[in-house]
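See structure below.
Only a single protein chain was left out; the remaining protein chains are all shown in position.
Labels A and B are assigned to the chains in the order they are written; within every chain, residues are numbered from 1.
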């Protein structure tokens, strides 16, 4: 029992993706992943602007598992500068691409807000760099302990 | 009409770059890119501290295109921890390296601020990891619709 799981993966394809103004960020990312059969990937970089950002924070003092009453949902009209988009794409139990993304967005005041991304609409542009990870035994499933979907790694 | 553009690129060179205390972050990044003929690259990571950070936010409720009256310019003396630097280097219409970078910086209070980076001075140090992207048909031009320069991708 080490407290962590790991897997060495191979570097696969690398993509530059530009999502256009007015498009749903998460929906288009999933649509793109399907169109090029991208099973495992990591967001290396994302820069642009967004509006109508919906995301989640965890309530202070919350215990596991993370259930809806322990979350706080935010919807911010913006527009805001997209200052960070962190996360990965892993296949779910049915082999479909599942995104786990956390967003960082800057208000006009300069204040940065963010959390677990539900969705956002691209404002002016969104330039994303994706790296494919090649490996087997990496899937996202619901964690009963955590209450949220997370990567399960089959080591070896 | 899919709502996005994409291009598969090859993994090129990888660099560790350390910009010294007192130097202009953006100016040195461009100078470095020119010195090694880096046309397309992505910032994988940047960690350090900055002072005299100038950046832009988009005003709440703003419409496209993003024009100066719809932006809010910030100048923060700091120093601040550099907690994120996201973006890419693409050639502009003349083939010169053009950086599109968004900055995240932490105040003494722990509050994080950020937006579209104009420039910053390195405070104690700045350690950057850059990945070169090899491909043709990727250039940054002014978007008339968006009001800002963005990546134009020639697919195929």
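In the analysis below, contacts are C-beta pairs under 8 Å (C-beta built on N, C-alpha and C of every residue); 3 or more make two chains touch, one makes a residue touch a chain.
As the structure is a computational prediction, the values presented were derived from the model and not from experiment.
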Hidden-chain contact residue, picked from the options B:9, B:41, B:58 or B:104: B:104
Residues belonging to subunit B that touch the chain removed from view: 11, 13-23, 28, 31-32, 35-36, 44-49, 77-84, 104, 106-112, 123-125, 127, 129
On subunit A, residues whose C-beta touches the chain left out of the figure: 2-11, 42-44, 55-62, 64-66, 72, 74, 76, 84, 86-88, 100-104, 111-116, 131, 133, 135, 138, 143, 145-148, 150-151, 153
